[in-house]
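What you see is the complex with one protein chain gone and the rest in place.
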Amino acid sequence: MTSVTVNQSNNGSTKRSAGLVRKIVSSQEFILFVSLIALILTVGSINGNYLRPNNLISILQGNAFAAVAALGMCLVIISGNIDISVGSVVGVLAVISGNVVIAGVPFWIAWLVPIVLGALVGALIGFLVAYLRIPSIVVTLGLASIIKGGLILVTSGREISGMPAEFMISQFRPLGIPMPIYFMIVLTIIMAIIMRYTAFGRSIYAVGGNADAARLSGINDRRVVLQVFIINGIFVGIAALLFATQLQIIRATVPANFELLVITAAVVGGVSILGGVGTVVGATLAAILLNAINSSLVFVGISPYWMRAFQGILILVTVLADLLRRRRQGIGL
Amino acid sequence: MAQTPLMLDKNPEQSTGGRLRKLLLSQEVILFIIMVVAIGLLATRSDRFLTQDNLLTQGRLMAEIALVALPMTFIIITGGIDLSVGAIFGLCAIMLGWTWENICLSPIAIKSRGFECAVNMPLEVSIVLAILIGILAGLVNGWFIVKIKVPPLIMTLATLALYRGMAEGISQSRSVRGYPDWFYQLGQGDLFGIPTQIWLIIVFSIISAIWLSRTTFGRSLYAIGNNETGARFSGIAVGRQKMIIYAFSGMMAGIAAWIFVSRVSTTRSDMGSGLELDVIAAVVLGGTSIFGGVGSIVGTLIGVVTIQMLKNGLSLAGVTGDATIIVVGLVLIAAVLINGFIQRRSGAR
Partner (left out) sequence: MKKLLSGALVACLATVSLGLLPAAAQDRWDGADDLPTNPLACPGAEVEEMAEGEGEMMEMPAYDGGAAVDAPDLAGQPIVLVDVPKLIGIGYFAATTQGQQEAAEELGNVTVTTDAPTDANIDDQIAFIENYIAQGVNGILFAANDPVAIAPVLRSALEQGIHVVGYDANSEPDARTWFVNQAEFNGIGKSLIDQMAAERGEDASFAIVTSTFTTPNQARWIAEMQAYQENCYPDMTWLATLEAQEDNTLSFNQATTLINQYGEELDGIFGMTSVATPASADAVTQAGLCGEVAVVGLATPNAMKPYVESGCVQSVVLWNPVDLGYAAVYVMRAIVDGTLTPESTSVEAGRLGELQIVNGSEVLLGAPFVYNADNIDDFDF
């Protein structure tokens, strides 16, 4: 059912290494990776500028903050829930963070503010979902509406500008590579390790796969769901920080369709929306792939009218490839 | 689990008093009470709220959401979801206008500049075509979900982009305007003193309610939502049922698009964007469980009316749009919370 069970079927050490190769080659991550490389090379052969280092960095950077949010979304979805409010929360946390630093607070505190508040919002959602048993789609749909209205009520949409340079963490470029890319890579690795090698990580899969069974085996499913939403909140907070410092102005609005992008990245990355299956690496690769698709359509000069239709087709192709793979391997969804 | 009235009937051991209590504590009744309380409170804030004119206008405005919410209830009851309804809505709106303006029947061709066309496309045919395209779009969703086993959320997320993109690509982002007068009857006219589209809501609601609660087909949807594997083993044609409801969803999106184009007298490729979230909010507010197996058409209609009246009543009471969506969000959470709390308590007893 999960990729973990596939692993257990290998016994001998030679078999294991062969199995490992097979496993890597047949994983959703590998498919996404191959698609990404194929896409980059194909477009690169049409327009050489696509392969320039600058553009490759742009491809990685474009959706980096969305990838960070998608890591949290993966956990939420694996645990059998969903979060429609990420866009609104990112919007409001970015505005708060910007206002805090404008008010003269040291920049590193302004960095921490969205992350701490994100965790608090996550705790609130988690409490409502896990302990008051309101479906997460209802909680986050309602919350999205509340935050959006509240933000407009308070700010009327005035842009924030004049943040100090040391606050603009997204614009730092250590070794010539923009900071969001480091965030994306490091956080993905940390989460991949947590999900795979810790009891907590496995308990999320268990709760998402079958909450009753998880409870019977001694897992406190409510606490796991609460923790998942808190962690998601932290990731949303980091994404908000990266979003806030990306440009020299912060718009006091909710980023349009952001939740759709994040959910798409998570599910294209191989997270089953039914819970219990999926990995975080796939989500990050999917976020990069979505941005690569977008810029490649510009590069090959496709009519802008048809761009969105092609995005839809390419998403579908990726998903179908994954399903085909699962079916061949006899892995159910 | 026995939360639909229909399933209550099947329980012969229940005493009349117990039945009555169960009925009073059913989803729909509780939601109805919440709605009446909300409307009552709002009515004290403005004397223009409960007037005939205002109520009829609100009925006109909520037609599209109500019509799309009917099949969405079916789909969510089976444990699925359809995020592409807004995109299908946009695609059908565009196809209605585009085929009428650009297709020539004699000689058969797509018109270009300076093209001499002997027989133009009749608008009636374009309307039918647009609805057929809606059905087709829904069937494509259903086919992939059933045959290739793509999870509904992913499938409809992908077609959300695809159908919207097709609307944009086909129309080249141009609007089609200038329809004949009869066309506006549906969206802007009245029938027996009531806005035409309200009749459509009534007709389709009754059909959907009977279909869902009084037929084997409808009952099988609950079975699929509760336990799909079990439903399959008990001989239900799960795949066929699902294909039908996704096609139904596409059809209703097409009909809603027709009404909308007739109401606003133009087509745009961005029509219906965000419709899916409004519809889903109304359906879950109406007590349909997002996990499947529970829900009713009456509940969905209460959900649609509650949200519409809340927005309208708050506006008439002088509350601005930003504060209104805060209240709508709070009500959504609170209503589901209260309802769930009561259902659990009565279930525990």
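Every chain is named by a letter (A and B) in the order it is written, and numbering of its residues begins at 1.
Methods note: a residue touches a chain if its C-beta (ideal position, glycine included) is under 8 Å from a C-beta of that chain, and two chains touch if they have at least 3 such contacts.
Everything numeric in this text was worked out from a predicted model, so none of it was measured.
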| item | value |
| --- | --- |
| Contact residue for the chain not shown (choose from A:I177, A:I194 or A:A321) | A:A321 |
| Among B:V128, B:I194, B:V264 or B:I342, residue touching the chain not depicted | B:V264 |
| Interface with the undisplayed chain - residues on chain B | 46, 48, 51, 53-54, 57, 61, 64, 168-169, 172-175, 177, 188, 260, 263-266, 268-271, 273-274, 311-312, 315-316, 320-322, 325 |
| Sites on chain A contacted by the missing partner chain, in the whole complex | 22, 25-26, 30-31, 34-35, 38-39, 42-43, 47, 49-50, 52, 54-55, 58, 62, 65-66, 148-149, 151-152, 155-159, 161-162, 171, 243, 246-249, 251-253, 255-257, 291, 294-307, 310, 313-314, 317-318, 320-321, 324-325, 328-329 |
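FYI, only the chains that are shown with their structure count from here on.
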| item | value |
| --- | --- |
| Chain A partner contacts - residues on chain B that touch it in the complex | 148-151, 153-155, 157-166, 168-169, 172-173, 277, 280-281, 284, 289-291, 320-326, 328-330, 332-333, 336-337, 340, 344 |
| Complex interface listing, chain A residues touching chain B | 84, 128, 132-135, 137-139, 141-146, 148-150, 152-153, 260, 263-264, 267-268, 272-274, 303, 305-313, 315-316, 319-320, 323, 327, 333 |
